[in-house]
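Below: one structure in structure tokens.
For this view, one protein chain was removed and the others were kept in their places.
A and B are the chain letters, set down in written order, and residue numbers restart from 1 in every chain.
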Amino acid sequence: MDILVCIKRVPDISGQITLDASGRDIDHGALGHTISAHEECAVELAVQLAGATDGEVTILTLGTDDAVEQLRASLAVGADDAVLIETEDPGAYGPEDIAFAIAEAVRTRANDSRSCDLVLVGNDAADTGDFQVGVRLAYELDRPVLTGITLLRLAEEAAEVDAASEGGPTSVEAYGIGPAGTEVFRLPLPAVVAVQEGGVEPRYPSIPGRMKAKKAPLDEVDAPEPVHGNPRNALELPPEQSSTVTVLGEGPEAAGALVDVLDELGVLR
Amino acid sequence: MASVPSQASVVVIGAGIVGNSLVHHLAQLGWCDIVQVDKGPLPNPGGSTGHASNFIFPVDHSREITDLTLDSIRQYRELGVFTQSGGFEIARTEERMQELRRRMSSAQAWGIESHLVSAEEVVEKVPYVDPSVILGAFWTPGVGVVDSVGAGTMMRESAQTLGALTVSPNTEVTGIDVEGGRVVRVHTDRGAIETDRVLVACGVWSPRIAAMAGAAIPLTPAVHQMISVGPVPDLAAIPGEISFPIVRDMDALCYERQHGSDLEIGSYAHRAILHEPDGIPSIAAAKLSPTEMPFTADDFDPQLEQALELMPDVLSDPNVEIRYAINGLLSLTPDGSPILGESPQVRGLWSAAAVWVKEGPGVGRAVAEWMTNGLPEVDVQGADIARFHPHQRTREHVRARTSEAFIKTYGIVHPGEQYESDRKVRLSPMHSRHEELGAVFFEAAGWERPQWYKSNAHLLEEFGDRVMDRTAEWDSRWWSPIINAEHLALRERAGIVDLSSFVIFDVFGAAALDAVQAIVVAQMDVPIGRVVYTPVLDEAGGFRSDLTIIRLAHDRFRVVTGAAHGMVDVKWFADRLPESDAAIADLTSSFTTIGIWGPRARDIVSALTSADMTNDGFGFGTARTIEVGSLEVLASRISYVGDLGWELYVPMESGAKLWDTLREAGAGHGLVPVGLGVYGTTGRIEKGYRAFGAELDSERTVVEVGMSRPKVKAQDFVGREAHLRHREEEPKTVLCSLTVDDHTSSTGEKRYMLGGEPIVDRDGQPLIDGHGRRSYVTSAGSAPSLGKHVLMAFLPPAEAVVGNQLQVVYLEERYPVTVASVDATPLFDPDNERIRR
Partner (left out) sequence: MTLVFVEIEGPDAPSGSGGVQLTSAEAVTFARTNTAILDGGSAADSSPLEVAVIGALTDEARDRLAHLGVDRIHHIDSPDVHAYSAAAWAQALVDVAPTHGTVMASGTPRGMELMAHVAARLGARMAANVVAVDEDGFLRQVLGGAAFERLKLTGALQVLTVAGHACDPEDTAPTEPEILTHSPEASADDLRTRVVRTEVEEADDTSGLTQAKVVVGAGRGVGSADGFAEVLELADHLGGALGVSRVVTSLGWRPHAEQVGQTGSRISPDVYIACGISGAIQHWAGVQGAKSIIAINTDEEATMVQRADYAIIGDLHEVVAAINEEITRRRR
């Protein structure tokens, strides 16, 4: 099974942030860059599935040349090749534009006999949090889509059916957490899946992996011009709240005061 | 939010290994009311100490750094946080093997146990390395790892136990008030602290803090990349943090250090990645700590390949994952030395910055002693913050030099090696002449100084074998036989040398005599026009400097000193001036100095002036103004090359005119331009002249270096009491000149020592003097007039006997040497007839 995983270079924030001069982006200053936890899991899922089915994993992103760092990082944990849809200004693209650009790349590769059975995306990007690129991509490609999926498995039942077919499996089982427990879907291929963190443990790169990544093939294609554009007008930071914390004390001696508070809050049954 | 004390005897900024060690030693030395602040939390406030790899290799080519490291190891051991692991520095190339042999010299000179071992011996102790890539290794059993955060905590707590220290973490310094050139107050986000001393020990943030007081601490935050890989089954099988020796892969410029089941790989091979002190993220904005910057994997990739070559089995395991990777920040300085001591720009502002974990406790002790009584036990003059010339404090200079030097962290650095970046900062008025003459420039304090002139190559033929050419590449790197040819031409005819780099300052005012009298050893109440060469001592009688003073008037003294140490001398004098009636004027940029020496020097100068230049009319050790053509020239009859002649001082703008005039007049006398190779080495070494920083330092006394005079002046001066005592005592060591008897190495090639080599007895046993120091070569150089290679070294008094046969160890081979002089008696012209004729 050949799998395309879409990732996005995002600032690696964990603390205080500030805005840049334009007011449309955060100040990247000394920040490092990464991909979201969802995407890390998507890469891991893809590597496991492709490994089990003798397939290949391609990593794709839309961004500037800087995003090669993230492509290589994903290659280092087991992907085989990568595609950079290059644009000088990824911030000009709206979710529809990104979905279209990815779909174009998928179609182009299919014409080149490099079709993919599955396209994985992160459930939502760590920076823009749009929650829609995967679904829009599925409509662009006319493929079924699932979001919030934590695990993909080759279903035993499906495997029997697939054994009769030529080539790889024609469906997978997808697991996602629903309101009443883990929902299991039968997903016919080819499909699009938006992966949610939690089902697999992304691996760290090994040294051979990192060295292989350095040499792995990387396709660079020009991004189509954005049509819809990014609807963002500005970013705002939440107002800084001065601390109003009441320190009840230090160490175990303060336990009594805390139990009093729990009582006041009405949660001490 | 808790507030800080409103007053302190000293405010220590920073709670890394340096700040913690400082508060400990200050408290031990009796300081009370110390306040220590750090903007981060304890015990790890987020500076470089927190992510240090924490291993210590004691051997460094620098004695000063080695001393600090050995003291630090001692302190870490006492605190119980030192784990000895042993360490290898491995060579993959023949060039590196030679460097390891050179490291053996340093190890022997500083008395540290080290051995050169084979690849097989490395594998015996570190079974996971591949011997096929190793030519050999330098094994130091005393290498170990420390818990620097734990040590710092204990040191801080010891000061708190003494009741001497208030610690305020999570406290950011927001300003430093300076009044009348002196620190008076530190502002923090928890209140202000009145104090007259501030100690900046905050590593990469130090420039930012110093700038609040209007001063410079010229260092830059720079990236050192480190990754941690694991779990390695071989390592996980053995409990404990470290069971295998640390491996420094010197040619790959990286190290591999076990940390439990992980292997840490640190690199000095990547491009220099510099940051700005103001650009370091705040604690709130940093993902890890502020000094653990985001890893840039591309920069590290080449290192991975090399690591994989060395440790293929453990590192090619796909289950051994890169679990932690940082661009760790550390501090780099333009010359690689730490920045210690009181700022020359603001009184009361002290620096203890650009210090590695391996030197932290030693630096803490030294700076605490320095603050307490002005005298650190370990000589740290090479790290004095006062050493920087103004251009060396600039951001551009710091960035240029550190960028260039970063790759040399594990590099093979020749003792004569020159920087290529930020050159041509200070040019003498004769610079274009030098360029026309094909000068090869060496840099000192920003000045471009001709080391030798290619235009003098024709002299090689003239002097033939007497130029003592060298065939070995290492011995002749940054060297030319032309130096020796220039030397011989000077001795036979005359040489002219550009000495524009001299630091020159006047001490003037009604109290000027009292001022200089109280600072220097020599009698300064001399007739106007006398030139006095004198040591400058500290309270303990150790050397702070040696320099020349010309009495220009009853109330004006002109001090002339070297470029490298001049800025420290200016501060030393300035700090010791009386309250009123004496002042200092730095005239370095006002005057250029041209030296002209040699048997024909008098003929040449006389032809240009109506002044009486005869020995009777212009005696040795005097100075006066003469006319040379239309120039008014201050002529001073002294010599650092030991020959007849003068230093001639003219305003900078007239230097070229004087140079041309002298050259023209000298043409018929065979006058040659002579570089600093002669002035700094060959000329002085055959005359037994000592150099500050090589033979002269705070550890050795005037008596031991053979410079005591028959009488000590009655007037008090800094170090007089100690000096009088030293004169009564038997010297613990004696500075000697030795000649090399046979240069032939085992391969038949003749080898020439460059300095730093151990001197051993005929049986190869080390010589240890009364200070506990091993004998080593302090200066080495050709003495072309003698046809000998001369070494200077301190020997135990019993060995300091003319004619004593000893050996010098050079690149792990021994060469016979003979003691030729046991005091200041020159090997060449022992009666000093030349300078006095």
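Heads up, the rule we're going with is that contacts are C-beta pairs under 8 Å (C-beta built on N, C-alpha and C of every residue); 3 or more make two chains touch, one makes a residue touch a chain.
As the structure is a computational prediction, the values presented were derived from the model and not from experiment.
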{"item": "Touching the absent chain when the full complex is considered, from A:Leu154, A:Ile177 or A:Leu218", "value": "A:Ile177"}
{"item": "Residue numbers in chain A that touch the chain omitted from display", "value": "13-15, 17, 19, 26, 36-38, 94-96, 124, 126-132, 134-136, 138-139, 144-148, 150, 173-174, 176-188, 191, 196-199, 201, 228, 231-238, 241, 243-259, 261-262, 265-269"}
{"item": "Absent chain, residues of chain B that touch it", "value": "41, 170, 284"}
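Heads up, the rule we're going with is that only the chains that are shown with their structure count from here on.
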{"item": "Euclidean distance of C-alpha centroids - chain A vs chain B, Å", "value": "53"}
{"item": "Chain B residues within the chain A interface of the complex", "value": "229, 275, 279-287, 293-298, 301, 304-305, 307-308, 315-323"}
{"item": "Chain B contact footprint on chain A (complex, rising order)", "value": "12-18, 29-33, 69, 72-73, 76, 203-211, 214"}
